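Read the structure below first, then the notes.
Omission of a single protein chain aside, the complex is shown with its protein chains in their original locations.
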Amino acid sequence: MTSPARTTANSPANKKTNRAGLELPAYRGGKTTLCAGCGHNAISERIIDACFAMGIEPDRVIKLSGIGCSSKSPAYFLGSSHGFNAVHGRMPSVGTGALLANHELVAIGVSGDGDTGAIGIGQFVHLMRRNLPIVYVIEDNGCYGLTKGQFSPTADVGSTLKTGVVNDLPPIDTCALAIQLGATFVARSFSGDKKQLTAVLKAALAHRGTAMIDVLSPCVTFNDHEGSTKSYAYVKSHDDPLGELDFVPFFEDISVDYEPGAVQEVTMHDGSRLYLRKLDEAYDPTDRMHALRVLHETHDRGEFATGLIYVEPAAADFLTTLNLVDEPLASLPESRVRPPKAVLDEIMAGLG
Amino acid sequence: MTSPARTTANSPANKKTNRAGLELPAYRGGKTTLCAGCGHNAISERIIDACFAMGIEPDRVIKLSGIGCSSKSPAYFLGSSHGFNAVHGRMPSVGTGALLANHELVAIGVSGDGDTGAIGIGQFVHLMRRNLPIVYVIEDNGCYGLTKGQFSPTADVGSTLKTGVVNDLPPIDTCALAIQLGATFVARSFSGDKKQLTAVLKAALAHRGTAMIDVLSPCVTFNDHEGSTKSYAYVKSHDDPLGELDFVPFFEDISVDYEPGAVQEVTMHDGSRLYLRKLDEAYDPTDRMHALRVLHETHDRGEFATGLIYVEPAAADFLTTLNLVDEPLASLPESRVRPPKAVLDEIMAGLG
Amino acid sequence: MAAYDVAVEERPTASSAAPVINDFSIQVATVNGSGSQTANLVLLRAIFQMGVPVSGKNLFPSNIAGLPTWFTIRANKKGYVARKKEIDVLVAMNPETAREDVLGLPAGAAVVYDAPLDLDSLRDDLVFYPVPFDALLAKVSRDVKLRRRVRNMLYDGVLSRLLGVDLDEMEAALRKQFGGKPKVVAINREALDVGCAYAEEHLDKRDPFFIEPMDANRGRILVEGNAAAAIGCMMAGVTVVTWYPITPSSSLCETLIDYLRKYRVDEETGKATFAVVQAEDEIAALGMALGGAWAGARSMTATSGPGVSLMGEFAGLGYYAEVPAVIFDIQRVGPSTGLPTRTAQGDVLSTAFLSHGDTRHPLLFPSSPEECYSMAMDAFDLAERFQTPVFVLSDLDLGMNTWMSAKFGYPSKPLDRGKVLDAEALEKIGRFGRYRDVDGDGIPWRSVPGTPAPAYFCRGSGHNEWGQYSERSDDYEKNVDRLARKFETARDWMPAPEVEIDRRATVGIIAYGTSHWAVVEGRDQLLEEADLQTSYYRLRAYPFRSGLASFVERHEHVYVVEQNRDAQLASLMRLELKAELAGRLRSVLHYAGVPIDARTITDDILIQEGYRAERSVAHGRMPHEAGVGGE
Partner (left out) sequence: MAAYDVAVEERPTASSAAPVINDFSIQVATVNGSGSQTANLVLLRAIFQMGVPVSGKNLFPSNIAGLPTWFTIRANKKGYVARKKEIDVLVAMNPETAREDVLGLPAGAAVVYDAPLDLDSLRDDLVFYPVPFDALLAKVSRDVKLRRRVRNMLYDGVLSRLLGVDLDEMEAALRKQFGGKPKVVAINREALDVGCAYAEEHLDKRDPFFIEPMDANRGRILVEGNAAAAIGCMMAGVTVVTWYPITPSSSLCETLIDYLRKYRVDEETGKATFAVVQAEDEIAALGMALGGAWAGARSMTATSGPGVSLMGEFAGLGYYAEVPAVIFDIQRVGPSTGLPTRTAQGDVLSTAFLSHGDTRHPLLFPSSPEECYSMAMDAFDLAERFQTPVFVLSDLDLGMNTWMSAKFGYPSKPLDRGKVLDAEALEKIGRFGRYRDVDGDGIPWRSVPGTPAPAYFCRGSGHNEWGQYSERSDDYEKNVDRLARKFETARDWMPAPEVEIDRRATVGIIAYGTSHWAVVEGRDQLLEEADLQTSYYRLRAYPFRSGLASFVERHEHVYVVEQNRDAQLASLMRLELKAELAGRLRSVLHYAGVPIDARTITDDILIQEGYRAERSVAHGRMPHEAGVGGE
């Protein structure tokens, strides 16, 4: 993980300018319209921190997303960057096109576990395979927040909806999947772990290739069932559930801070627990099979390994293999994209 | 691998009837319209053999496919079974629906590496995850045969099209992917390995759950480049390539027969080679991590591990978890699917 | 009724205007996620239980919590249930929109508001009722958590007093909602009482609006269109349900799941007579439905515009390979993601022609919950009879809002499973050819996997009448000509229109789906305000019944009322009607995201008929449609 000098939104370091000559507020976005306590908001904050710390120029950034609560969040950071809120599950293709047009752009993609794991899994697979240079953040809450709480493909076996429907399907581990597909930077973190998440995001921004980060991010409103490892949830233990049709309680963010090698138990509002295991400092993230084994083993123990799980720093990214001219394709002048008359004449002669 | 007693199309055993009381010809289909020597034809033959040997009743079988040369092949076996040649890459969903309608059906799906690996990868992922009881055969030639030879996602790095375009993307290993996604039966074989392929197919037919078989199957017409590990190819060494626009040469099937634990080198018509490593008899296919490691290691050596790579015999299949009534849903009479008047009255009272 | 009587007796008399009884709209402006839905539905249901015709429309943002929402309840003694633009009683709970909400009111309206918002200085032509909600809340319970949840019930209490809504009916409504949870009912009742008492003590009734008991709702229910459709699907014997969540269709499937789990589980074995799968996307959802139907199940899926746009390829397969499927499209505002929580009738063209090549699909247009129920059953029968995907085009207004309805009748016809081959049928038709037109109606016979009938190979590629692959021109033409013939046959199997001919009328109106309710009211306005008689053709399906032409022929001008920009249904008519008749078509279009109202229709027709020069109110907009600046 690069850049040990951390700067967060709350430290006094805020007032200073970064290497792009900007202050932290230059990285803020619109006011969030997500629920209070939603993990996605914390992630937006960390993206702001990381971009500020890395001195990214906002006018070189493009923010990309699909559809979902998570996919709304690019509106809430880097307000002066271009953004494209595409259609559900198809952000990877839009991002690919944009980077083809201009390989100098810094692409930050935000998706949800539904957006990526369900309708978008095909584009996800092919994005990983291509190693497109993009930071790809999955804001992973195990459910479809925006459509009111249905299971997503990362929901745990045994999770139960309010209606009593139980999920019988095994979750897709997006990290293991990405590694399997040849992704070159794979990490997992928790929305409430400021230190780790900022560090992971900074490393991702420094990586040339696809940097996939699965961020466990509680949905405080819908993922409220005992079985879930990704949930907050409300008033369950003692009260008679009031069952209001659309009451969304107010929650504070959960935050954690724990050491490498340690397991952190995160207690949710409903008493359910999430176990995070931070990879220890000796962990070697360049061994693919080892990374897969760690993911499988922690999963079998009911834990989530967090940190930079796998990285292959040297792999050529997609744009490099295309061998494009140095200038962005989008800004090539007519003289460089319309061949001269001699070329047309040559072709015509060949067909005549 | 179950059923040691093998019966192939060419043995004298043909004349006898199987436990369904049928002779081998009852399992044949229409005349193939694929190229001579196409690996897909050999696979059809093996499906015929396996179904005959297992005594499958053809009128309980449904054949499902997407679009491609491979996806045409269900027309060439089990001619008296129902078939559904769906749209490109979407066979899994059609198969899922059919099995929901009638869980007594025996489903055999045939797809191509383009059909599954490109447009269809999303449905593939979710099929594996659901563990739908279906035999899912990928006829894997590393290219799009029917549209004339473009790269598929299983093409090798460095493969070259006739036009000189080179593939830079790593191949998707459908077996490793399937295991990663929780598939419960994963095998790989070669179209020309009668003994192994028939055995694998028989085991697959006996498995309750998704049985995914990646069958390397040469495209004699298009996959004709040095770099490919899945190719036949034509006249390359000594002749000046004649470059006819649509000349498709005639090839004989390649067949192999090798022992467990051995590596078989298959020489293609263009001199390129394919290395098959048959898993040895001591191999334990129930260890998931081990299976993944074997796939990675053989891949790194430029080999393909063949045989039953992974199996989890006890996992509940999708239809079982749905807890359906015993009779097929499709044949429930009106009296069992339209609730009585009392039910409607109760509902109306609740709303009144 | 005791409480009500008391309220009436003690009715404050400060109001100068004549009382307006059972004919006004109440709008609650609040923030979503604040739990006001319960309070609103309790109010709605209480009025309903008092026998007063009522309807409720929720205008909510595409977000989960924290953004403005408006819930409008219209009580109308004549039974009008369309949206009405003017708000008579506003409950202003949302600081963010309160100003704009108040400024948009017509003079004379009443405003109940959270006292700290200080709204009474904004206008002097309204009646203001400040209520210190937080202070009142403290009286309800000491449990801070619980208390927060019943805050909205306080305004129900206030309104019960101001408008004369029976508190006991409110409690009954609460009981309906919270069935077995007496504690919950009790604390909510407490809040009602606190609100009511506050109004009694501190609020001087100065507005003219009153609810008085009537007897209009006997035998009626309150239900959302999506729930009605779900009941219809269950009664239609659906066995395979595949879906992908999307607003506003999710509640159809979710309600259906509830009903199926309750009523379609085998009592002895505890096993299900249905399968529901949440698919990975809409493509897979339709693929599964087609696979299920091909294998003999009654299969369905439900979605909205974006899902429809993804289903094109499979819809074409269903048409050409002739596989049944029922697809509910609960329309929302497009194009693209558009306004996911707003209503429209914008998918008529895209569904009718969904897919490339010469593809064409039957469409059903329910107008009411009753039709959501009955047309769900029709849809399955038609899909199986015609072996083709059938679209049911509902919309957000119908699907998600609460409507009065007659109780649904138990189906009188058995399921029509269409031409499925059994031994007897096979005998009759002789050699089985999957795509042979044996009966001259364009509908072939089909066999189903797993049955003893002969197999065939189902495919979206060219085939001859025997079901064999074919690239022959003659096979192709014969097949698509038969498909066209089949579509013609379908015409007179589709639900018939509801036609009301006024013999003196030179003006006709055609509408479908939810536009119907505004037309009902609009026709009365036309008659009252301009003495303009109109005939009415409520269209219920595409392909159109053959009688459409003669309706148009009877009238000089025919107004096609619809909720989209491009006059989509009128377009389909132009393609079928003789030019002379097509020339009589005019359009009334409303595409503001909110449901169409009668005034829009009345004004538009009066202008087009030359009675008036200008609209009385800006087209299709209402002041409070403030929207939000969120994402």
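A, B and C are the chain letters, set down in written order, and residue numbers restart from 1 in every chain.
Operating definition for what follows: a residue touches a chain if its C-beta (ideal position, glycine included) is under 8 Å from a C-beta of that chain, and two chains touch if they have at least 3 such contacts.
Source: prediction; values computed, not measured.
In terms of the touch definition stated at the top, the absent chain reaches A, B, C within the entire complex. From the options C:S141, C:S309, C:T489 or C:Q608, the residue with contact to the unseen chain in the full assembly is C:S309. For the chain missing from the display, the contacting residue among C:E477, C:D492 or C:E556 is C:E477, taking the whole complex into account.
Screening C:V127, C:L317, C:L363 or C:V588 for touch with the missing chain picks out C:L317. Taking the whole complex into account, chain B touches the unshown chain at residues 30-31, 33-36, 67, 69, 72, 75-76, 85, 87-89, 118-119, 121, 144-148, 150-151, 153, 163-165, 221, 235, 239-240, 242-249. Mapped onto chain A, the interface with the missing chain covers residues 59-60, 62, 64, 74-75, 80-87, 90, 92-102, 104-105, 122-123, 125-126, 322-326, 328-332, 334, 336-339, 341, 343-344, 347-348, 350-352. Panel shows chain C; residues 61-62, 305-306, 308-310, 312-313, 315-317, 319-321, 331, 333-342, 344, 346-347, 349-351, 353-360, 459-462, 468-477, 480-481, 484, 564-566, 568, 571, 574-575, 578-585, 591-594, 619-622, 625-631 of it touch the chain omitted from the view.
Here is the rule we go by: only the chains that are shown with their structure count from here on.
Averaged Cα coordinates give chain A a centre that lies 37 Å from the centre of chain C.
Contact with two or more other chains is made by residues 118-119, 121, 153 of chain A.
Residue positions 280-281 of chain C are each in touch with at least two other chains.
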